[in-house]
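Notes to accompany the following structure.
What follows is chain A.
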Amino acid sequence: MMDVDVNEAGLPRVVVSDPAAGFTPLSNSPPQGGRGPVGGLGEGGSETADLDGALSPLEGESGSGGEPPREGALGAVLDDDATLPTYSFAYLDEQTKRMIRRAILKGIAIPGYQVPFASREMPMPYGWGTGGVQVTAAVIGPDDVLKVIDQGADDTTNAVAIRGFFQKTAGVATTTRTGEATVIQTRHRIPERTLEAHQILVYQVPIPEPLRYLEPRETETRKLHGLEEYGLMHVKLYEDIARHGHIATTFAYPVKVEGRYIMDPSPTPKFDNPKMHRSKALQLFGAGREKRIYAVPPHTDVVSLDFEDHPFRIQSFSQPCALCAAEGVYLDEVILDDRGGRMFVCSDTDHCEERRAAGHRGALSGEAL
Partner candidate 1 sequence: MATRIVVSGLSKSFVMHLQGGVQLPVVQGVDFSVDAGECVVLGGPSGAGKSSILKMVYGNYGADGGQILVRDGERLVDVASADPRRIVRLRQTTIGYVSQFLRVVPRVSALDVVAEPLVARGIDRALARSRARELLARLNVPERLYTLPPATFSGGEQQRVNVARGFVTDHPVLLLDEPTASLDAANRAVVVDLIREKKKQGVAMLGIFHDEEVRAAVADRVVDVMAFRAAA
Partner candidate 2 sequence: MSAVAMLPDAETERPLLKVSRLSHYYGARLGCRDVSLDVYPGEVVAVVGESGSGKTTLLNCLAGRLTPTAGSVEFRMRDGRLRSLFGLTEAERRLLARTDWGFVHQNPAEGLRMTVSAGANVGERLMAIGDRHYGTIRATALDWLARVEIAADRIDDEPRSFSGGMRQRLQIARNLVTRPRLVFMDEPTGGLDVSVQARLLDLLRQLVADLGLAAVVVTHDLAVARLLSDRMLVMKDGTVIEHGLTDRVLDDPREPYTQLLVSSILQV
């Protein structure tokens, strides 16, 4: 089942027909558009501005014939005369992508296990999702449709920058619609809409080690995982209850994957934890600075840790979304003025927009935003 779903999820679609094509031209001269992506990230919203410069060859090709990518198209994007080297497809060279895919496959084979990988320098700072970007780069293909969210929103700087990055370096179609996306890179949320088998969710992970809080030694945490010694994890939850009367961990809430590994679901709100459980979509996690990749294959058990007398509970909200009246979704607080005015709206902007398009109206939806 795992293999089938993984296949459907898109990994084998990234076929490198000629591995050599990936680096021959690049090894000699720096990519022409070398500073392009960095500039793109910095400019944030100007995601389409310099697309032409960096990706004109690919654009020209797919635009002209719509034929399947020819040899080399997935590796190096070359001009016909082979004198104008530019980026590999999706920025990373093929050997790196292969290395990352191996790590991903290992992660899928051992759900929840943190696989070390040779994380690359990316043209963006650590903390901006370098792990997620590398994973996305390794799994995305030209036919994929990419969605990038940050805290549930498609229009925040991080999301816009990463979307622009892949538009530029892979020329893939992008979307803000959860339903239309085949690859979704996320920081801190899981979309409200239930993900399907053909989708991959890529998480940006700052600190992959759930035991880090109590055990600073990597050698020791790896041993604890290996021997399945997880008493420490409950120590953290115990401390929560002792201090606050309830489990006060609200994000990065530890889970047990397929009854074996304890995993940090990245700093998503615990509200999203149940969505990971037996999800039809493949879930991949990339931590760039910490050089770890892990995965939850489709249909895998993901159980949040708890105590018998303090069972796991997700956050609940006393009112529906002020814009689309959705209930049972994760809400963000928005400050309206400096007199204490505020409202709660869907954190998942796409979900909110879709509902409003379908005619749902919340208490404040009349107000201009």
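Here is the rule we go by: a residue touches a chain if its C-beta (ideal position, glycine included) is under 8 Å from a C-beta of that chain, and two chains touch if they have at least 3 such contacts; residues count from 1.
Basis for inclusion: all candidates are chains of the complex that A comes from, given by their letters.
None of the values given here were measured: they were computed from a predicted structure.
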Among 1 or 2, touch partner of chain A in the complex
2
Within their complex, state which residues of chain A touch candidate 2.
214, 223, 227-232, 234-235, 238-239, 241-243, 306-310
